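Of the protein chains in this complex, one is absent; all others appear in place.
Right after this comes chain A.
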């Protein structure tokens, strides 16, 4: 499964970049994220709880941030494993300044699922991925606004 999209963030490119990679922000914004712990540089261990179709469950995931080109580009590699099956995903994020206090974000992703999630949830997966991503950016937007206001 793959997809892509774009949106505008109400922050300058540097601020946007910084917030996007802030673990405390990520923990708040990733749907179902119960815990996010830095295990080594640019590598996080995450506990996610998410339901895809009838398959609900916990995934223990490794999130790695790669290919860092501050403040314009990075890559996210996610490997999750849990009772409902496995998820492997790669996301690419590109940031371009769009005026001083606005940034254009382009993203693309590829994801593969295995086990029960594939057996029962495959049909729903595209929709679920879209929902998770949209939810992430919605929460991120709010978070950015909060940070901008408090700054």
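Just so we're on the same page, contacts are C-beta pairs under 8 Å (C-beta built on N, C-alpha and C of every residue); 3 or more make two chains touch, one makes a residue touch a chain; residues count from 1.
The rule is short, and it goes like this: contacts and distances are computed from a predicted model.
Per UniProt, the protein behind the absent chain is "Xanthine dehydrogenase family protein molybdopterin-binding subunit"; the candidates were "Xanthine dehydrogenase family protein molybdopterin-binding subunit", "Deoxyribonuclease HsdR", "Quinol oxidase subunit 1" or "Carbohydrate ABC transporter membrane protein 2 (CUT1 family)". Here one chain is not drawn; of A:8, A:68 or A:119, the residue touching it is A:119. Contact with the chain that does not appear here is found for just one residue of A:42, A:69, A:83 or A:96, A:83. Even with one chain removed from view, chain A keeps its contact list with that chain: residues 54, 57-58, 82-83, 85-86, 112-116, 118-120, 122-123.
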